[in-house]
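Below is one structure, written out as structure tokens; comments come after it.
Moving on to chain A:
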Amino acid sequence: MTESVGNRVGVRIDGVSKRFAHRVKGEVYAVREVCLDVRPGEFLTLLGPSGCGKTTTLRMIAGFETPDAGSVHFGERDMTGLPANQRDIGFVFQNYALFPHLSVFENVAYGLRVRGRTDAEIGKSVGDVLALVGLAGYEQQFSGQLSGGEQQRVALARAIVIQPSVLLFDEPLSNLDAKLRVQMRQEIHDLQRRLGITTVYVTHDQEEAMAVSDRIVVMHQGRVMQEGTAEDLYHRPSSQFVAQFVGRVNLVAGRVTEAAGDTARIAALGTMLSVRPSPAGLAPGAPVRLVVRPEAISILRTDAGPLQATVESRTFLGEKIEYVVRCAGEALQVVCYDERRGEVIPPGAAVSLRFGADAVTVLPATLAEDHRDA
Partner candidate 1 sequence: MVMGLRNDPAVAIAVIVLWALLALFVVYPLVMLLGRVLTDHGTFTTAGLMAVLTDRHQIRAFWNSLLLAVLVGFAGTVLGFLFAFTAARERLPRELITVIDAVVLLPLVSPPFTTAIAMIFSFGPRGLITYDLLGLKGATVYGLTSTLASEVMTYFPIAYLTLRPLLAAIDSNVEGMALSLGASRWRVFRTVTLPLTVPGLANAFLLLFAASLADFATPLILAGNNFPVLPTQAFLQITGLFDLRGGAALSFVLLFPALLVFVLQRYWVSRRYYVTVTGKGAGQTPFDSISPDARAALLAICALVALVIVYFYALLLYASIVVALGANHTLTLQHYRTIFTDGLKAIRDTLIIAAFAMPLGGLYGILLGYLVTKKSFLGRRSMELVSMINYALPGTIVGIAYLIAFNDPPIELAGTALIIIACYIFRYGPTGIRATVALLQQIDKSLEEASQGLGAGSATTFRRVTLPLIMPAFFAGLGVVFIRSMTAISATIFLVSISWTLITVKILENITELSLGPAAAFSVLVVVIVFVVIAIIGRVLHRFRAPGAVSMTNLLGG
Partner candidate 2 sequence: MTVIRRFRQTTRAVALFGFALFASLPALAADTLNVYSIWPENWAKPMFEEFEKATGIKVNFVRFSSGEALARVIAEKNNPRVDVLFGGPVETYAAGINEGIFEPYKPPSFAALPPRFRQADGQWVAIADDPLVFMTNDKFLKENNLKAPASWNDLLAAPYKNMLQMADARTSGTAVTRIFSVLEVNGRDETKAFDYMKKLRPNVQLYTKSGGGGTLPVGLGQAGGGIFFIVDALDTKAKGYDVTISFPQEGIGTAAEGIALIKGAKNPALGKKLIDWATSPAMQNNFAKYKINFVPAHPDVVLEPSLAAVLKGAKIFPIDAEYAGANRKRIVDRWVAEVLNP
């Protein structure tokens, strides 16, 4: 039980779409031509703001919704038309969905009873899994008597005790307080590693996504925007949306002046910046957005250098200091880790900025996206 199960399967979604009737807008797409490939044993997270289609996608994997187009496969098996009870999944709901009329033991035992296990097997399995989630001794409690974290563990235990082929989480931590959330996400992560069950996890919290996942899929308006590891998304966003949604970011308008070899020159912030690698398909003269993470900017106490700026505000946050500086008319966020203890750069000070190597990502400035994310 505590070790990984043998029958690992991948989950493949091909061109899945789902429309809903909307009261005002008529028919709208909740999910539009989404393709995903979750590898056996992988922990994949669907990340995005509310309404982006991530939960609908998850529910289609679970079988709670039937796609209007496209297919869902577990391994080689086509699951598209099957109801949830024939998919061999474990599902964890945001509101836990514990059976209020059953004890903790019976909640966890439910799936085993459905599968016709003997009482002895059930007693053993339930005992093991409750111990695993740290709830030994809670067997006879009812959900009303448990704290939020305890309810979440019961929900988790209930989902994994049946050793499902696929484990699905729908914002499982959003009803918990901040501290518990951090603790639980670690536990979920560790448990998944130990069991090796292919997992799809839905959240709107990018930090949570980064903490638990092998791979993250960012969704927006029913479509997949980008998929990759946390590092990919953070350092190499493929769109302004992803750049802004994953972590904090400065978006600076610029224009390509020269694109040759692996370096491009871009006019921005009143100067010329060299970026590597050169963005593909951008001809000189094309408008772009430069993506610069706040921690990739260094502040130098000198008025020399190409990027002159003025400190507008300074916020001391313990391990780090946050500045807002104005450079060529644009307000930029800068995060400095307080390595030089106690050094104070007061508001109003004239400074110069330095961008770290490879710190700048160049995205084409499409009008539509500017408009949408303004």
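How were these candidates chosen? In short, all candidates are chains of the complex that A comes from, given by their letters.
Methods note: contacts are C-beta pairs under 8 Å (C-beta built on N, C-alpha and C of every residue); 3 or more make two chains touch, one makes a residue touch a chain; residues count from 1.
Predicted, not measured: the structure shown is a model, and the values here were computed from it.
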Touching chain, any copy counted, for chain A within the complex - options 1 or 2: 1
Touch list for chain A against partner candidate 1, complex: 59, 62-65, 83-91, 93, 95, 97-101, 110-111, 114-115, 158, 162, 168
